[in-house]
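Only one protein chain is missing; all other protein chains are in place.
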Amino acid sequence: MHALHRRSDTWLGVTLLLSATVHVAAFVCMLWLQQLNPALDQLQTTYYVDVVNLPVVAPQAGNPLPEANATVEEAVATAPQAGPQKPPATPLPASGGGKVPPSEDHGFQERMAKLTAKAAEQRQAAALESLRAKISGGKTGMPGATGSQSGSDYTAYLHSRLKDAFRETISYQSAAPFAVVRLTIDGDGRILLTRFERSSGDKLFESAVQRAITLAEQRIVPPPGRTTYEGTFVFKPQGVTQQ
Amino acid sequence: MKRIIRLLFGLALLCSLTGTAGSATYIEVTAPGNRLLRLAIVPAQPLGATIKPELANEMAEAQVFDLTMSGLFTAERRDAAPLPQGLGLSVIDYIPWLSAGYDLLIRGEYELRGDELTVEFRLFDVLSKRPLLIKRYLGSRTDLRRFSHSFVDELLATLAGERGPFSSRILFVSTQSGNKEIFAMDWDGHHLQQITKSGAITISPDVSPDGREIIFTSYKRGNPDLYKRALSSSVDVPLSTRPGVNITGAWSPDGTKIALGLSKDGNTELYLINRDGSAPERLTVTQAANLSPSWSPDGSKIAFVSDRLGRPHIFIMDANGGNVRRLTTNAGNNFNPAWSPKGDKIAYTHQSGGFQIFVINTDGSGDTQLTSEGSNERPRWSPDGRLIAFSSKRGGNEAIYVMRADGSGQTKVSRSGGNSTHPVWTPHH
Partner (left out) sequence: MRKEFKGLMVLMSLVALMAAGCAKEEVIKKDEPVVQQQTVKQAEPVAQVAAPPVQTVAPVVAPVQEQVAAKASEAVSLATVYFDFDKSDLRQDARDALSQNAEALLKKIAGVNIRIEGHADERGSDEYNMALGDRRAKSAAKYLTNLGVKADRISTVSYGEEKPAVQGNDESAWSKNRRAEFLIVQ
């Protein structure tokens, strides 16, 4: 009896140890693989927040999630209006062109706001419920956010708009250009200030960034709560490493 | 055992932490690729009574070629209805250009009165719907290509931060008139002009930094001597007529000195002389040939050719002759170093079998072959460093070609007869 006990004890120990070492080895292998693949790391440094699954930094303060959804719908809805033009040409602001009346801009925003509010009411409950179910821990919102920022999901939204626009304008003449840009967006979703805080000095690249911002501005919705938004973005070519 | 496992986990955690630490606190916006800006050029519209579409077309074609060679644009000539109220008063409808995918638009207008030509060019940003650059040029009808090039140079300054090289001319040696003489042409081969008419072998032109004077080696007195001439004059001033060779003169960037190869003391060595030819100061002391100096843009260093180790290689030394180091380490022969205007690279001719143009970083790294078709020699950088002119023999005669600094876009530009070699750009004015 005694002997049997002892024997099963060692068996247990051995299996536990085996299992532990195998797991650790597997874990370490995965870590190693990740480290061997720095390009992957590079590509993933951006915070692309899945607007369907993640709430704001301070969930109790706003209703950003459905709003973001509404944005997508709105973009889809406005697209056919402008006719069969190429995407960059679609939401032209009124200045100079003469085709689009100046009031359109305003009406667009009003409709946007309405849609936003409506969609928000409808989906807030459901979305928050599903979120609660999905995320059991306290970690929600932007990584590193403190919960006091004005809507970090708006940052994610802007990021996605800027990234889309940047794809269409990117152009540079130096080896590893970058530009750090601080954007101030007013409550109407217009860019009040574009400040180049730092830049590698490639003027062609800077102008590509400026063009991307101009292009993105034509498509963005106002920040949540129509408050002024400030955010800093680093523009650089994909796959180019900086020292 | 537990302790080991805990240690392992601890280490693993540390590993994963260091792996992800340092992630951006900023939001990164990245995009793949590097697109060329699309630019539409509408031939200039007439302003007065004289309508000369060929003038407008020639200006547009010249600009399309310049912009294409700059490597930053896809430039296309596009016809469009003239603006009813002229360039100054009409409102540009950007939408068709935007929907056609253009980023930029050049429109212009010209007025020809007798031989007097007035041209205005405007560059528009199609996206932000505003003019970026407006320039008005006054001159004669023969200036129209100069106006076109000048506007593209300004355009590059506006969009890319540095003036283009297209107002520069290229001096070169041609056998069009029989013996080798020095000629000049626009960078794209137009406006050919014979500079020297010495009737003797004349080679190796170099232009002073202010663009007003040239130096060259000529046999007009029987010996290869160095001469100077103002581009506005036809008088050759002998600068160095020392016994032996007086070859490969190169102006220092500040214009006060000339580095050259002299064999007055035996083999060919590098010397510095004043711009009036006086006070030779010896830079190299070897038993070999030392020649073809090329100054670094700050004037502190000189790249040159020496066969002191057997084969001719490119070396770099301080401008006072100190700190000699070998730059090229390949197995062939190496000639004609040309220091880039940015100072980071040296283009040269490499010979193993045929001649090809290479470019190498000044620290000896990044040795890259730029040409492979035919035989190619004597690279010379455009003043902005975007282009390299060289002489090439690709069947038929040797001719002057121009390529981008990365070797792309190799295009024959000289239209002169005979063999054309020894290109050198005039500086920005």
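Should a chain be cited, it is by its letter among A and B, assigned in written order, with residues numbered from 1 in that chain.
Criterion: a residue touches a chain if its C-beta (ideal position, glycine included) is under 8 Å from a C-beta of that chain, and two chains touch if they have at least 3 such contacts.
Keep in mind that this is a model prediction, so the values were computed, not measured.
By the touch definition given at the top, chain B reaches the unshown chain through residues 4, 8, 11-12, 15, 18-19, 180, 201, 203-204, 219, 222-224, 244-245, 247-248, 261, 263, 266-268, 286-289, 291-292, 305, 307-312, 324-326, 333, 335-336, 349, 351, 363-365, 377-378, 421-422.
We take it that only the chains that are shown with their structure count from here on.
Note on chain placement: the centre of chain A and the centre of chain B lie 44 Å apart, centres being C-alpha means. Chain B makes touch with chain A in their complex at residues 1, 5, 8-9, 12, 15-16, 19-20, 23-37, 72, 91-95, 98-99, 101, 103, 125, 127-129, 159-162. On the chain A side of its complex with chain B, the touching residues are 17, 20-21, 24, 27-28, 31, 34-35, 41, 45-47, 85-86, 88-89, 92, 95-99, 144, 155, 159, 162-163, 166-167, 169-173, 180, 201-204, 207, 211-212, 214-215, 231-239.
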